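Structure first, commentary second.
Here the complex is missing a single protein chain, while all its other protein chains stay put.
And now, chain A:
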Amino acid sequence: MAATLQPEGVSRTTNGGDDGESPARWKYLNTLLGRAGAYSDPTEFIPGDAPIMNIKNARILVIGAGGLGCEILKNLALSGFRNLDVIDMDTIDVSNLNRQFLFREKDVGQPKASVAAEFVMKRCPGCKVTPYVGKIQDKDEDYYMQFNIVICGLDSIEARRWINATLVGMVDEENPESLKPLIDGGTEGFKGQSRVVLPTLTSCLECQLDMHAPRAAVPLCTLATIPRQPQHCIEWAHILKWEEERKDDVLDTDDPEHITWLYQKALSRAREFNIPGVTYSLTQGVVKNIIPAIASTNAIVAASCCNEAFKIATSSAPYLGYPGTNNYMLYTGDSGIYTYTFEHQKKSDCPVCGNRPKAITLDPESTLGEFVESLAERPESQLKKPNLRTAGKSLYYSTPASLEESTRPNLKRKLEDLLEDGEVIAISDPAFQIDFQYIAHFS
């Protein structure tokens, strides 16, 4: 079948027209968004003003103003987005300058978020970038609720897990606005990945935790008695020797004196055991857990993330992360160019997005028996032979017979005698392989 051609739609462009900015600035963007795509869904994508307004009105949060963050801010500003926020707690280091192109030598020591925001606003008039210098954990749900899309360019797994759990926890089925697409990028050397999460609907970052295997730790006895590698000598100095000799100094891995001290200790130990290869650079690499990073890989991964954000905001082409389709792109550039784009499956036993407890309002005066009966009628449960328990005790078991007998007396008891307000009830039904949780709120 031949591609269907849609009628022309670029005769009028509004982007920029209503706020004094010349529409000519957005000629390329408006041309593409003014025409039907070969892959866009005609019911979702109406060429012309709608997708353009969607970009202008969207508010995007960028987490991290480092190698990926600099690229992400630039990409969003030049994709027509006008309202950006950026969070980063770090200050600029000289070793950032080989890739974090919004920073100059004079900016070393300044906070990344504010320098990046200022630069993008200067270069791209009309785009507002609000910086926050601090931790993502400083902000609450109300803050994150303001954004339409969250894009992460982080090097820490912990921060990723935190924002992932926060965004999953914010999803309120009654309010579609509470579902914030989370786009995440990461790089190491010539490799990287970009992925899109629709919290609670598709595989989340916690489901994908096994994609980053942690580095195996060296056993302490190896460090203490039988070092064989230069890394063992460095870890010995780092973990054991510092504690032994400089306990009162807090180790600062950015302090050259501290690194030099560790290097010296590691080098002596290496000599003692005839182990070659301890260098200053390796010492720094091991102690700071340095991951090699270059501008080009950041460019690839950040652009991939922003391309997905642009497609989500405009519907002008299918995006990664639409439920039931690919949501993950792995990139490898050290041997040719290779991408693997696939669907990472949601895990039903994911501690973050698997079986989230649903809130339920209960009358404390009603009995457990009444509640069990109601489970058969509730659309989300529809269970005839359920088993109910809290973290501490078994409430009621339909099967096996012996447990049924011992828990049957509870059916007559009032809920307030069995439960605390806010307690989680786990419900299962072996017949349906169903397992879910309610948070009980007393009315």
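The rule is short, and it goes like this: contacts are C-beta pairs under 8 Å (C-beta built on N, C-alpha and C of every residue); 3 or more make two chains touch, one makes a residue touch a chain; residues count from 1.
As a convention for this text, contacts and distances are computed from a predicted model.
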item	value
Listed names "NEDD8-activating enzyme E1 regulatory subunit", "Queuine tRNA-ribosyltransferase accessory subunit 2", "General transcription factor IIH subunit 3" or "Anaphase-promoting complex subunit 11", with the criterion being the UniProt name of the chain not displayed	"NEDD8-activating enzyme E1 regulatory subunit"
Sole contact to the chain not displayed, among A:Asn54, A:Thr200 or A:Thr297	A:Thr297
Touching the absent chain when the full complex is considered, from A:Glu71, A:Asp85, A:Asp184 or A:Asp429	A:Glu71
Touching residue (missing chain; options A:Thr91, A:Thr130, A:Gln264 or A:Gln437)	A:Gln264
Options A:Gly189, A:Pro323 or A:Pro409, residue touching the unrepresented chain	A:Gly189
Residue ranges of chain A at the interface with the undisplayed chain	1-3, 5, 7-8, 10-11, 22, 24-29, 31-32, 35-39, 71, 74-75, 78-80, 94-95, 97-99, 101, 104-105, 123-125, 189-190, 194, 222, 226-229, 256, 260, 263-265, 267-269, 271-275, 279-281, 284-285, 290-300, 302-304, 306-308, 310-311, 317-318, 320, 326, 329, 333-339, 341
